[in-house]
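Here the complex is missing a single protein chain, while all its other protein chains stay put.
To keep things simple, chains are lettered A and B as they appear, and every chain counts its residues starting from 1.
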Amino acid sequence: MVRQAERQDVIFEQVETDQRERPWEHYLDAELGLRNHWYVAFFSEQLDEGQTRPEMLLGERIYFKRVKGQVYAVEDRCPHRGAAFSSRVECYTPNTVTCPIHGFTFDVRDGNLVAVLTENNSALVGKLAVKAYPVEEKFGCVWVYIGDGEPRPLREDVLPSLWNTENLIIRPTTRYKINSNWRIAIENGFDTGHLYGHRNWASAWRYGAAVPLGTVNKTKEDIRILEKPGDPIGMHVNSSINAWVGEVEGVKVYMNQVDPDNPPPTEGAIYPPDFGPFLPCGLDVPHFPKPGLFHWEWYVPIDEESHMYTILQGAIANTEQEKEDFLRAHEDYLARDIWVDPGTARPMEPPGFNNFDSFGREAMQHVYQNEDFWHRERLYKADYTIIQWRMLVSRNAHVVQKRDNFAKTKNNYPLESP
Amino acid sequence: MVRQAERQDVIFEQVETDQRERPWEHYLDAELGLRNHWYVAFFSEQLDEGQTRPEMLLGERIYFKRVKGQVYAVEDRCPHRGAAFSSRVECYTPNTVTCPIHGFTFDVRDGNLVAVLTENNSALVGKLAVKAYPVEEKFGCVWVYIGDGEPRPLREDVLPSLWNTENLIIRPTTRYKINSNWRIAIENGFDTGHLYGHRNWASAWRYGAAVPLGTVNKTKEDIRILEKPGDPIGMHVNSSINAWVGEVEGVKVYMNQVDPDNPPPTEGAIYPPDFGPFLPCGLDVPHFPKPGLFHWEWYVPIDEESHMYTILQGAIANTEQEKEDFLRAHEDYLARDIWVDPGTARPMEPPGFNNFDSFGREAMQHVYQNEDFWHRERLYKADYTIIQWRMLVSRNAHVVQKRDNFAKTKNNYPLESP
Partner (left out) sequence: MVRQAERQDVIFEQVETDQRERPWEHYLDAELGLRNHWYVAFFSEQLDEGQTRPEMLLGERIYFKRVKGQVYAVEDRCPHRGAAFSSRVECYTPNTVTCPIHGFTFDVRDGNLVAVLTENNSALVGKLAVKAYPVEEKFGCVWVYIGDGEPRPLREDVLPSLWNTENLIIRPTTRYKINSNWRIAIENGFDTGHLYGHRNWASAWRYGAAVPLGTVNKTKEDIRILEKPGDPIGMHVNSSINAWVGEVEGVKVYMNQVDPDNPPPTEGAIYPPDFGPFLPCGLDVPHFPKPGLFHWEWYVPIDEESHMYTILQGAIANTEQEKEDFLRAHEDYLARDIWVDPGTARPMEPPGFNNFDSFGREAMQHVYQNEDFWHRERLYKADYTIIQWRMLVSRNAHVVQKRDNFAKTKNNYPLESP
């Protein structure tokens, strides 16, 4: 029996109902990520002219190469007998990569087979191709489209504040492989209940950040769903009811920077405006760690059990001086405050903000991967935002990645022509 | 065709028949152990006041904590999103553990949720709980009940000579993870054919132990089955026919301490009286390594492929002097004679009695785990005792542990209330 007071808590009721019915089954299929979307593959500065770089995204092995400034990408799996081009780098010309085993040579710009070094005048030249991936370079990142057919405009898959803010100066901050599924990771990114884990953030003082232990939604309107065709699909998580001081048998628990006897007001906006997750796997965090600064992060699926945690930071800079100031701050402390490589933080006292997030994702991963926690979790009120995200993805993710989706040669002529 | 003489060997006949028919199918299901029993989790001295300790038993992850002297245990898996409490120890008060991810705080004494640090006045407090395990502390060990419902009395799962002997002084001897299934281990414990492996036991001289190469049963009455409701379920392995000297193409093989030209008599009691295996996973070895001394061991399932080999030793001590003598002997040589950590023994010459047992269990494990040896083994006469054990377990183990049995939250209100 539920008390009357609770009956009137619409958020609580909704969480209870939803976790019984789980109206997000499609989301549960998406363990390898969402197909037909653009993904941040790596930072521009990680690939010099003429160089190659292999990466795995959504289980697909992709080989990148920069030619005359432009980045191209092909499947890193030779259609002949499957060797990875990256297993031994063989580039006779800027435009091509050659498979080290039998010398099949492909133009990275379109994937076409341009030479078979081991056969005179091979009949396959001009008729066979390796899958070529659409690539764009923007915001200091290399973006790749994982999917089939004509890619959607890049803009639809870029975090809004990154695309729309004028006069941004942007720096790559970190890129780190974390051992959890991408969904555990993105849910952690805007999880309104996990702030507790950041209570010892060593640099909170620098940004005057008063972060609550956790926050829950007051009304359904706290969440604003952005689902307009042609625009990025995502949601904004807004003002809420905050928990500033917890208590366990009379012992008070509170955040760094919060006076337990004089906490901030219970109701009020905590998240920066327009903060929230977007398809396929990003989190828009404008005005963090303080107003005027920007933080963007992605949890790019590598495979079912890991993601590449990728972070950019930025600022609005209208003058050269402002640019310089930001770059120096980023160099001096911004990146470091946010992130300390796992392993370098002292136990129980994570000095870098995101260390806790990495720990938390890996701590939850085991049971979701091995013990069916997608069906056994016991959600609570703070998970209302997560539930909205799951339903949003279920409605909009038309194709989830499967091992079977992996790139085939786009033209396997003449096998299919009788 | 079998010769007439053999026809009259009832034990031989029975082994041949039984391994054809395998009347122990239920035993073969019990790879994770027997549910609804008490198990030795660890030694009392391994958990100080206020400390916590995670252990896995029968595949369940359990978190122990000592509060005001008493030990409690809860499932080490947060019902919310599955993090292990032990992944980061957070104890704000003696009675509680707090999940490091979202601050769900549970009373270890009953498993009840007492605070959600990240939500003001959470409706779940008082209504959600993590599974709490019945715990008792006795004989210098912490015992935990793995099962459902009201636990049986501890006495039913304690080895008889440990429970019943008066004026015992007891010391923990060793506790070591061994890579074999618990059934391979317990069968090895009373296997009348494996004594051969102990033939080089360096300390046999100290105890005047004349151990045979092997021993087989003469009549079915050699085995006494103990199956009275309300009492420990087990069996006593008694006097037998002994092999003292083996021969391979004229080369004699014999035990340390045995004169091959003048061996002890073939018939006679070898095992100490009342020696034998008991449910769920222990071996009672009173009067070993010599009369007046006691040895108890358990092969506690950790998961399908490993068990915690746990040994206690003891003695009857009626005076302070006798206590001191035993403690000094245990310190000086008793524990060491019995056990040398695997890896420290010289190859082929195991100085510690149980080194061979560990080796033997791991040597047999591979084929049982991977090559269906539960159905391909070729048993012989010395395995008659093992067969009796398997049938005893099949008759009495009403619930075998399955991965599905793993603890759920005992109260997942209000999910189940409409």
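Throughout what follows, a contact is a pair of C-beta atoms (placed from the backbone, for glycine too) under 8 Å apart; a residue touches a chain by one contact, two chains touch by 3 or more.
This one's a predicted model, so the numbers in the text were calculated from it and none came from an experiment.
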Listed residues A:87, A:167 or A:266, member touching the removed chain: A:87
Hidden partner chain, touching residue among B:57, B:204 or B:243: B:243
Given B:163, B:176 or B:359, the one touching the chain that is not displayed: B:359
Chain B, residues in touch with the chain not shown (by the definition above): 1-2, 6, 9, 12, 16, 19-20, 191, 193-197, 213-216, 241, 243, 246-251, 253, 266, 347-348, 359-360, 363-364, 366-368, 371, 373, 376-382
On chain A, residues whose C-beta touches the chain left out of the figure: 77, 79-84, 87-89, 92-93, 95-96, 98, 100-103, 105, 114-120, 122-124, 128, 406, 408-409, 412, 414-415, 417
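Just so it is clear, only the chains that are shown with their structure count from here on.
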Cα-centroid distance, chain A relative to chain B, in whole angstrom: 48
